[in-house]
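The other protein chains are all here in position, but one chain of the complex has been omitted.
Chain IDs A and B follow the sequence of writing; residue 1 opens each chain.
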Amino acid sequence: MTATVPPKAPTFLGLPTAPRGVGHLRGDQSFPDAARGALRDGQLRANLGHATSTIRGKRAKVVDELPDWAQLREAGRALKTATMARLDDHLEELERQVTARGGVVHWARDANEANEIVTRLVQATGTSEVVKVKSMATQEIGLNEALEAAGLDVFETDLAELIVQLGEDKPSHILVPAIHKNRAEIREIFARTIPGVDPDLTDDPRQLAMAARTHLRERFLRARVAVSGANFAVAETGTLTVVESEGNGRMCLTLPETLITVMGIEKVVPTWRDLEVFLQLLPRSSTGERMNPYTSTWAGVTPGDGPQEFHLVLLDNGRTAVLADEVGREALHCIRCSACLNVCPVYERAGGHSYGSVYPGPIGAVLSPMLTGVEDNASLPFASSLCGACYDVCPVAIDIPSILVHLRAEHVEAQERPTAEAVAFRGLAKVMSHPRLWHLAQRASRLGRLIARGRPTLPNALPPPVSGWTRSRDLPTPPKETFVESWVREHGS
Amino acid sequence: MKVALFATCLVDTLTPSVARATATLLQRLGHEVVVPPGQSCCGQMHVNTGYRREAVPIVANHVRAFAGAEAIVAPSGSCVASIHHQQAAVARRAGEHRLADEAEELAGRTYELSQFLVDVLGVTDVGAYYPHRVTYHPTCHSLRLLKVGDRPYQLLRAVRGLELVELPDAEQCCGFGGTFAVKNADTSTAMLTDKMANVLGTHAEVCTAGDASCLMHIGGGLSRLRAGTRTVHLAEILASTEEAVTPDQHTAPAVSA
Partner (left out) sequence: MSAREEVLSRVRQALGADRTAPEEVVRDYRLTDGRPAGDPALLELLVERVEDYRATVLRCAPAEVGATVRAALDQGLGSGWSAGDVVVAPGLAEDWRPAGCDVDDDRPAVQLADRAASVTAVAVAVAETGTLVLDGSPACGRRALSLLPDCLVCVVTADQVVGSVPEGLARLDPLRPLTMVSGPSATSDIELQRVEGVHGPRTLLVVLAG
C-alpha cells in the first residue's frame, strides 16, 4: 500500500497527506494553548457571540420554513455518499465534459503542485495582477503567498477576504473570514489601508461596503486573470458553480480573459439535477437566506460571453487520504456552509484562529487532522465537548461527533510509546472490567476524604490532571459509601 | 416491573444520593428494583477519550452484570446514549461480534430515567412534592442523542410546589464534555461561565438536569462562586414527597454530597 510514498512525507492510512511547509492547515500552537489566549480577548468574544447568534437565528427561521428539509438533508447525504463511492469515474467524466467545452483540466497531487500550475498559467498571460473570488481551496494551499512570491499582485475581492488581506490578518470562519472583526475595527482597517478612502468614512456597514466597491471597481475592470474556487462541478455536463452574494464572484467569472478555477476533487456531483438539492441546502444553512444573491454556472467557454480561456485545477492535497478512512470520509461531504461553526459553543468562544487551520470549527476539527495526518493536528479532535449541535444542523448530516471520537482513537493508537494518560486509562479499564478491583478502587478514592479533612469539597490546589478541573470547579469530597455498597449492605447481593 | 438500576460509575462513586433517589422513586411507583453488584461503567469515558479498544472489556463487564435484566434504567442521558450508540460499535470494531450483538440487545432494554417514566411506565405525575424554584438544563446527550424532548419538563410540571423557570439559551452545552473539561479546561470554563450566568439569571434555587456529570460541572462552578443556587438531579426532585421532603437530599450545594 505505501510503496509510492516518498520518505518522511506525512501520510494518513498509507496515502500522502497535505505536505508540510506550504498552505494553511497546521497551526503553531495546540488548540488549548491557542484558545487560552483567545478566551481572554473580550472584543473577540463579543464579536463572535453577536455574529453567531444572529446567523443561528436566521438559519433556523428559513430552515423551518421548508416542510421537506429532512428529506432534502437525507438526499444530500445520500448523494454525497454515492458520489464518493464512484469518485474516480465522476472525475474522469468531469474532465471529459470540461475539455469538450473548451476548458483545460489540470490535476494537482498537492498544494505545491497546484500553486505551481496556477503561477505558471498566470505568468503565461503576461499580466502581473490577479483578482480572486473567495475560495477555501486556494486558502488551504496558500496560493496567494505562492503568487506573491512569484512577483504577482493578488487582490482578494470578497469583502471579508479584503478585510483580512488589508488587515494582514488570517481568516477565522469559512463563510465570513473576518467574523472576528466588528464594524469599528473594519472601519479602522479601511481608513488606514485603502488609498484615497473617504476621510469621513463611518462604521456604517453600508458605507464600508461602498468603500470596498469603490476600491475594487477599477481592478475588476482592468483584470485580465481571475482565480476562483467552485462550490459544485457537475460531471455529466462539465458545469462549474460559484455561489456568492456580493457580485465580486460574477466580476471575476465574467470580465477577465482568463479564468482559473481551483477545486478540491470532492466537489464533483454526478448530475445537473443534484444541484436542485444542494442549492436548497446551502444558502439556507450558510447565510440564512432562501437563496444567495448570485449563483453563477458555466461549462467550459462560451464565445462572446465571459473568459475565453478556462482552466480547472483538480486538487487532491490529502483528500484521497481522507477518503481512505471509512469513518472519516464523510467529512468530504462538506459543502462549506459553516452552519456547524455558527452553532458550535467551542468555536463561538475560542474563535477560528485557535484551530490553526483555514478550516475551523467542528468540520475543521475533523477535516484538518485528516488532511494533514492526525499527528500533525493532534489536539483538534479533542477540541469539542461532543455536544452534537454541529451534527444537528449539518445540511448533509455529517456525524461530526462520531468522527471526532474516531480520530481521538486514531491519535491514541498512533502513539508508539505509552503516555501517562494511556497507562492510567489502561489501568482503569482493567479495574472497571473486574467488579472486585472496581470496588477496591472506589474504596481507594475515599482517600480524598483525608485531603478534604471534613470539608464538603476537595482543596482547589491538586496536582494535574485533577487541577484542570479544580482550577475553576469544586470537586465533591467522595462519600463514605458508594451506592452499590449501601444497597448490598441493606438488601444483600 | 422488575427494574435493574444502573447507577453509573460517577453517580455510584461520587453522588450516590442520585442512584438512591432513582431507586426510591421506582419503588414508590410500585416497581421492584434490583442493583446488580457487578456493574461498574458503560465505557463512554474510554471511548470518548480515544481508548476504544480498552473500552471493550468494560462493555463486556456491563453486559455480564446486566445479563437477563428485563429493563435497565440509569439516571444519566449520557451513559444511556453511549450504551445505545457506542457499545456495540466498539465491540464490533474489535471483532467481538457476539459481544456486540449482546450489547445491542441489552441497549434495546436500557432507558434513561425520564424516558422510562414517560414512555414505558406512562406516568408524568410521579406524586412528587418539591417546593422550590427550579430551572432545567437539557443536557446535550439527552437532547440530541436520546431525543428526550419535553419529557423532563412534563415530569417537572407535574411536581407539586415546584416553580419551573425557563433557562435562557437552555440548549447550549454546559462545557462538561467528559475529559474535555480537563483537556480543554479554559474553553470548558468559558462555556460553564455562560451557563452559570444563565442559571443565575433565572434566580432559581435549584438547577436540575438528567445527568449527574454535567451537574457536577455546573454545581462545581456554582459552588466555587459561592452562588446560592445548587444543582440537584432530576431523580432527586422526583423522589421528593411531603413525607420525606428530600430523601437523602441536601439543602447544601449538591456537590457537597
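Methods note: a residue touches a chain if its C-beta (ideal position, glycine included) is under 8 Å from a C-beta of that chain, and two chains touch if they have at least 3 such contacts.
Quantities reported herein were computed from a predicted structural model and do not represent experimental measurements.
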Absent chain's touching partners (shown only) are A
Residue touching the undisplayed chain, where the options are A:A60, A:A150 or A:A324:
A:A324
Out of A:A111, A:L279 or A:V396, the sole contact with the unshown chain comes from A:L279
Who touches the missing chain here, A:S30, A:N47, A:S285 or A:Q442?
A:N47
Answer key for A:G37, A:G247 or A:P456 versus the chain not shown reads A:G247
Which of these, A:R40, A:R86, A:R120 or A:R489, touches the one chain of the complex that we don't see?
A:R86
Can you name the residues of chain A that touch the chain not displayed here?
1, 4, 13-16, 47, 50-52, 54-55, 58, 67-68, 71-72, 74-75, 78-79, 81-88, 91-92, 95, 101, 106-109, 113, 157-160, 163, 176, 178-179, 182-183, 186, 205-206, 208-210, 212-213, 216-217, 220-222, 234, 237, 239, 245-248, 250-251, 253-255, 265, 272-273, 275-277, 279-280, 283, 287, 289-299, 302, 304-306, 314, 316, 320-321, 323-324, 329
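Just so it is clear, only the chains that are shown with their structure count from here on.
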Distance from the mean Cα position of chain B to that of chain A, given in whole angstrom:
33
Which of the residues in chain A come into contact with chain B in the complex?
31-32, 35-36, 39, 345-346, 349-350, 381-389, 391-392, 405, 408-413, 421-422, 425-426, 428-435, 438, 442, 445, 456-457, 460, 465-466, 468-469, 471-479, 481-484, 486-488, 491, 493
Along chain B, where are the residues that touch chain A in the complex?
7, 9, 11-16, 19-20, 23, 35, 37-41, 43, 46-55, 57-58, 60-61, 65, 86, 140-141, 143-145, 171-173, 175-192, 194, 216-217, 219-221, 223-224, 252-257
